[in-house]
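Partial complex: the chains shown occupy the same locations as in the complete assembly.
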Amino acid sequence: MKVGVVTFPGTLDDRDAARAVRFAGGQAISLWHGDEDLQGVDAVILPGGFSYGDYLRCGAISRFAPVMQSIIKRANEGMPLLGICNGFQVLCEAHLLPGALTRNHELHFLCRDQKISIENITSAWTSAYTQGQEIVIPLKNGEGSFQCDDATLASLENDGRIIARYVGENPNGSRNLIAGITNARGNVVGLMPHPEHAIDALTGPTADGLGFFTSVLQAMVGK
Amino acid sequence: MALDTVASAKTSPETKQPFLELGLKEDEYARVREILGRRPTSSELAMYSVMWSEHCSYKSSKTHLKQFGDKAVKTDALLVGIGENAGVVDVGQGYAVTFKIESHNHPSFIEPYQGAATGVGGIVRDILTMGARPIAVMDPLRFGPAEAADTRRVLPGVIAGVGGYGNCLGLPNIGGEVTFDETYAGNPLVNALCIGVMKHSDIKLAKAAGAGNLVVLYGAKTGGDGIGGVSVLASETFGASGPAKRPSVQVGDPFVEKVLIECSLEIFAADLVVGIQDLGGAGLSCATSELASGGTGGMSVELDRVPLRDPSLSPEEILMSESQERMCAIVEPKNIDQFLAICKKWDVTATVIGEVTTGDRLQITWHGELIVDVPPRTVAHEGPVYQRPFAEPAYIKQVNSEKVVVPMPITDAEIKAAVLKLAGTPNLADKSWVTAQYDKYVQGNTIQAQPDDSGMVRVDESTHLGVAVATDANANWSYLNPYEGVKLALAEAARNIATAGAQPLAVSNCLNFGSPEDPGVMWQFAETVRGLADGCLEMGLPVTGGNVSFYNQTGSTAILPTPVIAVLGVIDDVRTRTPMSFDRAGLDLYLLGETGEDFAGSEWAFIHGQRGGQAPQSDLQAAMRLNALLVAGRTEKIFTAAHDLSQGGLSATLTEMVLRHDVGATVKLNNPALDLLSETPGRVVVAIDSSKKDALLTQAKKAQIVCTQIGTTGGDSLTINDCVIPLNELRIAHTETFPRLFG
Amino acid sequence: MAKIVVDVMLKPEILDPQGTAVGAALPRLGFTFAKSVRQGKRFEIEIEGEATPEQLAQVEKAAETLLANPVIETFTIRVEK
C-alpha cells in the first residue's frame, strides 16, 4: 500500500505523516511539489506546515503547484486524499472541499491537546473509528477557524459530511465546531487537528490518531 | 559620494573619518591606521567598526571569558569547543549535538515581534552552520513588571515573534522562562536557544581553506537592514538613530529560512562545502573576515556581485547590512554546479562572490576597484581587548547585611493564602498562555516540554537515544552574590536535567548585564564568569560556548545580573525518563535534600518587596550526588515522578505536581511556613510506589542525600497538615494570571 | 510606471477576528470614534508602463485566482498615481 506524502516549500509535518503511514503498516512515498508524477501511489496526504510561509492566505500559493494538478485529477476519480491543517487549507483553496479556514478568533497560534468527536465513519480516512468516538490529538495552527456560508453549512450538516467536531469550548471560532469535513464521495478529507502527531503516547498526547492511517490502508485493501 | 578606494586612501591620509560616530575610540582608530599603514577606506572603517564593536569582538568580556578555557574540563565529549559558531558535544551512537543560546534584547524592545523573531532566526542559523539539523528551540525571557503598560506591549509581541518564527521553521519549542522584574522595564531580555543534531562526520567549520575555492553567498537578497545595527546595538549610542532611511530593525522571513535550512542540509549531505558561515551581526564583514581568518587567510570578493534588494546601497552599507536568512559557503570549483543546482531546486538565490586566495589579505573590490585590503585576522580575531576596571559595588555590603523580613503563615487560612498567592504570582503562574502559541509537537520527537523541568527530544527513533536541555537563571541571587548566584543557576539547570534521569553533559550560557563601563556592573560580570568557570570545572561540565549582552540598562540603572545557564544532558532511552508528576493515588512523596532558612532572593521575599539578605552557598558536591541519585533512580526504576524545587520552593513544586494530572496530595510538614516557602537549593520531590521505599533509602544513603517522607498522593485537593486547598481553586489561581494580564 | 492597488476585504457576513480585536482595543486606549472596524489586505503592484485595459484585465484575473479567495473575500482594483 503506497501513500504519498507531499512536500511543498515550507511543509513541516511531512516526516511525521510518513512515520504515521509506516506505523499503520503502509509504505510512505515522498512527493515533491514540483513533480507531476505521483509515482503510483494509492492515496495522498497533504501534511501540515507553512507552505510558502502561509503568506497571502494559507494554502493559496501551494494549490497551484504542479503536483496538485495530478492530485486534483486523481482525487476527482476517487483516490483517497487527506489534508491535515495546512493540507486542509490547500484543499479548500483548491476547491476540493468547500469553505475556507480563517484566523483563529483569539488571533494567536494555538497548540494544544484537543478533544474531538468522530462524526462520520464512512469516509476513507475514518472507518477505524466508531460513530461519535471521542479522541484527543494535537491542534496547532493560527488559521483554523472553518467558515462557509449558511447554505454550505446546511448541506455539510445534512449530508453528514462533517468528519469531526471539537468537543467542549470552541478553540478557534469554527462554525458548528467543525474540525474536519469530507467531500460528497468520502475520499477527500480535510482535518484541522493533527492525527500524525498522535500515533504513539511517547511523543504525542495519545495514540488516538493512528486510526486515520489504518482506515485508509483498510479502505485500499478493500478495493 | 565618491567611491573611497585603497588608492585614494593612500593619497589622502588627512581625510576626516567619522570613526567616533561608528563607535570606534580614538586609540582604536589609531590602531587601524597602524595595522594598515594608512588611513582605512570607508569600507574598511565600516568593517573594523562593526567587528570591533562590543557585540562582535567581546572586547570587555574576553579577558574574563578566558577562564572557560583555562579552567576547562578535560573531556572527550567535546568535539568542537568555544570559538566556533557553536560547540559540539558527543552524545554517543555516532551522534553529535550542538546547542547555543543568544540574546536579542535591544531589538526586541524596539520592535518586539520582529526583534524576537529574528533572534530565533539568528540562533538557528548558528546551529545550522555547524552542519546540524536544528531540532528544537527554547526561549528564556525577562520582562518589566507584569502589570506595566509597556510589558503589555512587549510581551505579547515577543511571544508572537518567537512562535511566529519558530513555528514556521518547524522547530518544537521545548522550554524557556518568563520572569518579571522592574529592572527589565525598558530592557527586556529575549534569549533564544537552539539545539541541533548531526553525525560526527558531518561537523562543519567556519574556515575558508584551499586557494581557488569559491565563496558563495546564498539565501535572501541583501537590503538595508540593521545597518550600523551592530555597533549601535552594543554601544553607548544606543537609541540614537542610524543613517536616515536605513532601518535599525530587521524583518525576518521564516519561510526563506526554512527553505535555506532544507537546502543547506541537502548541500551538506552531498558533502559540497569546505567551510561555512552564517550571516548574523555585522553581515558580510563578519562572514568574509571570519572565514578568511579561520582558513589560510587569503580571500578576494567582488562586492558588486552581491544580489541586492535595494539597489541604492553603497559598498559600505552592503558590508554592514544585517539582512537575515543569508549564508556564506566555501565550495570547491568541481562542486559548484551541484551546489547551485540544489539551490535552484529550493528556489534559493546563490551567487559566487569571490574566491579563496593564496595570500594573507582579504581584498574586496567594487566594480573592479579595490576598496578593502586588510589582514582578516585583525578584523575578526585580533580586535581590541579592554581591561575594564571593576570593583565591588557599594550596594553589596548594604543588601547583604539586610535582614529579610517576611510574614510567616501560621493558620490554615494563611497557609492556603500563601500557596494560592505563589501559584498565581506572575513569575510562578502557569505559562500555558505563552507556550500554547508554540508548536511543541512538530518533528514528532518531543518527549518533554513545558511544564516539565527540562525539554527533551528523541534523537534516534530506533534506539530512543535522547537529549535534554534546561535553562536557568536566578537574578535575585546573582544580585546578592554573583559568584554564588551563577553556580546556583548552573546547579539548578543541571538538576532540571537530572530529575528526568538524564546525565548532564555540557553547558552554554547567555550573560545579560548592564554597562561594562560601570565598574560595579563589571564586577558582577567578572564574579559571574569566575563562578561559572569554577562551577563547571567542579561539576565536570565543559562550557561549549555562550553569548554576552552588555548595556542592558536604563540611565544609570542596570538590570539585575542575569546569567542564563543552559545545560545539555543525554539519556540513553527516552522511554525510561522520569516524568515530572504522578497520575495516580497511593504513591509516597519524599523530599530529597534539606530545607534551611533561605528567604533571601526568594519569590516570597520578592512578593513582599524584600531584595536583601545573603544568597545561599552553593554545594556542588551535594548537587552532583543528588544528580547521581536522580539518574540512578531512573535506571533502577525507583521513581514514578520527580520534580525539582526552585523559585517558590516546595509550595510551587507541589502546586505544579498536583495540577499536572489533577491528582492531589496530602503532606505533613513540621514547620509549614519554612518548609513551603524557603528556597534552599538542591532539593527535589519524588513520588514512588511504596514497594520502592528500601531501594530509595539505599540509594539516598549511598548518595548521602537526606530523604524525608512528606506525604502521599491522591484526592482532589492539596492538603498541607490540616489546610485543605481544593485542586480547582488552586488551578484557577495558577492559570488565570496570564490570560488576565495579557489575554 | 504605474501603481495598481488591490484591496481585499472579508465579505461582510464572514467573521473578522482581527477587525473585531482592533475595534475592542481602541476604546481601551481612549479612542471612542469607531462604530466598527474591519481589517483587510492591500496590495500595491508596480507595473511597467501605463495601466492599459488589458493589464487591468490581467490584474482582475490575478485578484480572482490568487490575491483574493472569492469564498470569503471581495476585492476592488484601482490605479493610483
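Worth pointing out:
Going in written order, the chains are labelled A, B and C, and every chain counts its residues from 1.
Here is the rule we use: a residue touches a chain if its C-beta (ideal position, glycine included) is under 8 Å from a C-beta of that chain, and two chains touch if they have at least 3 such contacts.
Small disclaimer: the values here were computed from a predicted structure and weren't measured.
Taken over the entire complex, each labelled chain kind is present as follows: A x1, B x1, C x2.
Operating definition for what follows: only the chains that are shown with their structure count from here on.
Interface comparison, A-B against A-C: more C-beta pairs in contact at A-B. The mean-CA centres of chain B and chain C are about 40 angstrom from one another, to the nearest whole unit. Centre-to-centre, using mean CA coordinates, chain A is 36 Å away from chain B. Taken residue by residue, chain B touches two or more other chains at no position, since every residue touches fewer. Looking at chain C, one finds that none of its residues touch two or more other chains. Looking at the complex, you find that chain B touches chain A at residues 160, 163-164, 167-170, 253-256, 258-259, 262, 346-347, 435-447, 458, 461, 574-575, 743. Against chain A, the residues of chain C that register as touching in their complex are 10, 13-15, 17-18, 21, 66-67, 69, 71-72. Within the complex, the chain A residues that touch chain C are 56-57, 60-61, 64, 92-93, 98-100, 102-107, 145, 147-149, 173.
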